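The complex appears here without one of its protein chains, the remainder shown in place.
Labels run A, B and C following the written order; every chain starts at residue 1.
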Amino acid sequence: MVEETIARLYAEQEMRCPTHLCIGQEAIPVGVSAHLTATDLVFSGHRSHGHYLAKGGDLRAMVAELYGRETGCARGKGGSQHLVDLACGFMGSAPILASTVSVGVGAAWGARMAGEDRVVVVYFGDAATEEGAFHEAMNFAAVRRLPVVFVCENNLYSVHSPLAIRQPPRPISALGGAHGVAAACGDGNDVEAVHALASGAVARARRGDGPTLLEFATYRLMEHCGPNGDLELGYRSAEEIAAWQARDPVAVYRNRLAADGALDAAAQERAAAETAREIDDAVAFAKASPFPAPDQLARFVYPETGR
Amino acid sequence: MVEETIARLYAEQEMRCPTHLCIGQEAIPVGVSAHLTATDLVFSGHRSHGHYLAKGGDLRAMVAELYGRETGCARGKGGSQHLVDLACGFMGSAPILASTVSVGVGAAWGARMAGEDRVVVVYFGDAATEEGAFHEAMNFAAVRRLPVVFVCENNLYSVHSPLAIRQPPRPISALGGAHGVAAACGDGNDVEAVHALASGAVARARRGDGPTLLEFATYRLMEHCGPNGDLELGYRSAEEIAAWQARDPVAVYRNRLAADGALDAAAQERAAAETAREIDDAVAFAKASPFPAPDQLARFVYPETGR
Amino acid sequence: MTRQLRYFEALREAQAQILASDPRSYLIGLGAPGPTGIFGTTAGLQQRFGAERVLDMPASENGMTGVALGTALMGRRPIVIHIRVDFAVLAMEPLVNQVAKWHYMYGGKMTAPLTVRMIIGRGWGQGPQHSQSLQAWFAHVPGLKVVMPTTAHDAKGMLIAAVEDDAPVILFEHRWLYNVSGPVPEEMYRVPLDQAATRRRGRDVTLAGTSYMTLECLRAADLLARIGIDADVIDLRTLTPIDVPALTESVGRTGHLVVADTGHVQFGAGAEVCAAVAERAFAALKAPPRRIGLPHVPAPTTPALADLYYPRAREIARAALDSLGSAAALPPEPDDPRRWKDVPDPSFNGPY
Partner (left out) sequence: MTRQLRYFEALREAQAQILASDPRSYLIGLGAPGPTGIFGTTAGLQQRFGAERVLDMPASENGMTGVALGTALMGRRPIVIHIRVDFAVLAMEPLVNQVAKWHYMYGGKMTAPLTVRMIIGRGWGQGPQHSQSLQAWFAHVPGLKVVMPTTAHDAKGMLIAAVEDDAPVILFEHRWLYNVSGPVPEEMYRVPLDQAATRRRGRDVTLAGTSYMTLECLRAADLLARIGIDADVIDLRTLTPIDVPALTESVGRTGHLVVADTGHVQFGAGAEVCAAVAERAFAALKAPPRRIGLPHVPAPTTPALADLYYPRAREIARAALDSLGSAAALPPEPDDPRRWKDVPDPSFNGPY
């Protein structure tokens, strides 16, 4: 719902930054984050709204960041591609593919050096595994048996490029074994399946048994970057989109809960209304927030302590 | 013998460039090159003398290159770390770890684009597989099923650093499977074992069945860079060195041939004498060759055709 | 010769003609054959030239640069495309250590005729990792040629010349030039890779620009003209070499120099221009050469700061006035109804 609102409001041209929605992929961060504590850490890439919110990231600060305001989580300097919320352990997202994977590995290592018990989750897409930096990070995590869960959201595409022209026919999770990292594949559109796989991986990390690579099959329902669909581009078929739409993780789980009697219509409505209120509040907050003042342009290039 | 001579003459300080000897590792290029034709191509890294000579590289041009002469294979501009002999298909060596792996993959692809049937062999050490660029190259070779044989000379060390602190406990050949590349391990000090494994890999490439990663266990008997031993550094034990010395591939194979009656003492002596003559000739050639003239300094920065 | 094309169309036409005329050439980049075709510059080319001439690639900037080099050694003429300079930073090792030096370090035995197109991002919150303009890095590296076409005409002619050149050439394309149109001949033609172009003749001050900043220089010249100052505007076009003779000729007439570059000022291309002009035309300079470019700050995402970050025509004009020691006031800004300047000025669409 947050992203649907973003999609709707994006046309107002007040969120002036490249914005990658994760509609269709929501089950993964939800299933993973369920196992994380506030002191566990998360890193992400360009498609990070879901990762941020699932970890408990501040919604107001995120929306304000998209609106480029001083009250944004990165004071407007980052935008959608650079979310951060230290209070909840969301350590940062950055759009250069695979760039935060090694940073996450380092954070796990740094926490261990400090004697802190923290699990680190790093999210990335299928294309990020084509970057050498990804392999370097996996190798080091394995050498040091660091408490990292690598979560690959394999949505079959890199922008408009299908997997088959970019990678050989083998599961991405096979890369784990090569690097001495435990690995598994699962259905990324089934939040319970995600929850189950993540449970093992997070527990393994917490026990000190080292890193795990989880590959989740999923699908991006919107365009790569921006608020719309992209059927007209023709790089994927209407049937393919429809088939995945039918497996939309939110709807699937909502229906399952309803069928199980765990969620009645009234509760559902209440939850939706509550969420809508929160979103409206965040948008109102963002729109009412000031833009950074001109003197903020050159601030934070260098730490004020260090120069 | 070539390298023994280099080691002996290095102290004269006329070969003024970093020089990485492959004594102890000779079986690998010999066993691999036996399957290559003159139009097949080879790329290598910093420890390339053996790869160059086994492919049929010109000895005089190599020695002259080490001596920094105009008659060197790279006109003195490259030195030991930048050997080249296009006539025999030795396309170049370069010391940045893993840097020539992708170039070799590209050469295989370029040959295919040109409709040429060529197999490309790329040599590198165990440490090179820690570079992300190595993985990127493997992935692409697999996607395009290119005729490349990746040959990893695993000599257990990167300079003075043992494998275990750099990589997790799994064979390097496991990286092949992850990238959809055929892979195998073998004894790199047994030229017949190398020959057998390389036979399959080269044949596979030639048939159009795609790349193979071969990992060979071997050992560097001299110091990492330079003409001497390095027992005194203490990073490897005298026992370890002695054990590998006992498995010196040249001696082992010479003895095996002698035992089989395939090589009698006279033939052996003749061969040794012939080789010694060639080496003396190459050294004499190099020493008699002129240094590049001053006007060569700025030559070949840009092609003369193109500017 | 009155046909007008936009910059991205000129690039597309150049590539189509290269692919059609030279069977050794091919084109590779993330999304090159895709439906949006790298901002339109490669749209339709795969359909026309086939899947082996116009290629997508894995997200492996380093490895694919090495791969392209390998094909070049085997006689191909690759065009490698990076949709942002920022992503090409992953390819510095192969570009700088290998591609740039391959011809030299093997004693001239081989050439490495790659062309690498890099797009400089700007606007709509591209932010710190999608809008770097690092041409100064590449121009620092012997063996590479670095060019920055400003007009649609030069985009086509320099891209063709780049592919035909036996040296590796890095072509920087500023995203804000893509919709700017100008006259582009239909036939294949070459624009030399070592010459600046004078875009406006003037006698009072020399404004030298790289890429998009040349347009801002032209607009600055308009502003100055309105207060009676007559600027010479030089489109640098190439960095290796910088066309120092063109600069010294101009400065010899004007005595004043303002350089406007798309990158950071500090250790940027403008420093080389100023240093070179100071070395070779010191006596002609009547005032210190001045530099306009990005401050020593990463690119902020919010338009509220990005608008302050990017210098425009007024800053260039003001530097010219400073150089001339003039106290004149610039004419007022023309009315711009846009709240933010994070998309190209619609009045900048050419023809140029």
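As a convention for this text, a contact is a pair of C-beta atoms (placed from the backbone, for glycine too) under 8 Å apart; a residue touches a chain by one contact, two chains touch by 3 or more.
Since this is a predicted model, take the numbers as computed values, not measurements.
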item: Interface partners of the hidden chain - shown chains only, full complex considered; value: A, B, C
item: Full-complex contact with the absent chain, from C:L193, C:A271 or C:A306; value: C:A271
item: Among A:V32, A:A54 or A:M91, residue touching the chain not depicted; value: A:M91
item: Identified contact with the non-displayed chain, of A:Y10, A:F140 or A:Y235; value: A:F140
item: Residues of subunit B (touch criterion as defined above) contacting the omitted chain; value: 16-18, 68-69, 72, 74, 76-82, 94-98, 127-128, 130-133, 158-161, 165-167, 233-235, 291-292, 294, 296-298, 301
item: Touching residues (missing chain, whole complex) on subunit C; value: 62, 86, 89-90, 92-93, 96-97, 100-101, 104-105, 127-129, 132, 134, 136-137, 139-143, 239-240, 263-264, 266-272, 274-276, 278-280, 282, 285, 287-291, 295-298, 300-301
item: Interface with the undisplayed chain - residues on subunit A; value: 72-78, 82, 84, 86, 91-92, 94, 96, 99-111, 113-114, 116, 132-133, 135-137, 139-140, 143, 299-303, 305-307
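Keep in mind that, in the parts below, only the chains that are shown with their structure count from here on.
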item: Arrangement of touching chains [line / ring / star / complete / other]; value: complete
item: Far-end chain from subunit A, centres as C-alpha averages; value: B
item: Separation of subunit A from subunit C, taking each centre as the mean of its C-alpha atoms, in whole Å; value: 35
item: Where subunit A and subunit B are represented by their mean Cα positions, the distance between them in whole Å; value: 44
item: Where subunit B and subunit C are represented by their mean Cα positions, the distance between them in whole Å; value: 41
item: For subunit A, residues contacting two or more additional chains; value: 130-133, 165-167
item: In subunit C, residues with contacts to at least two other chains; value: 57-58, 60, 62-63
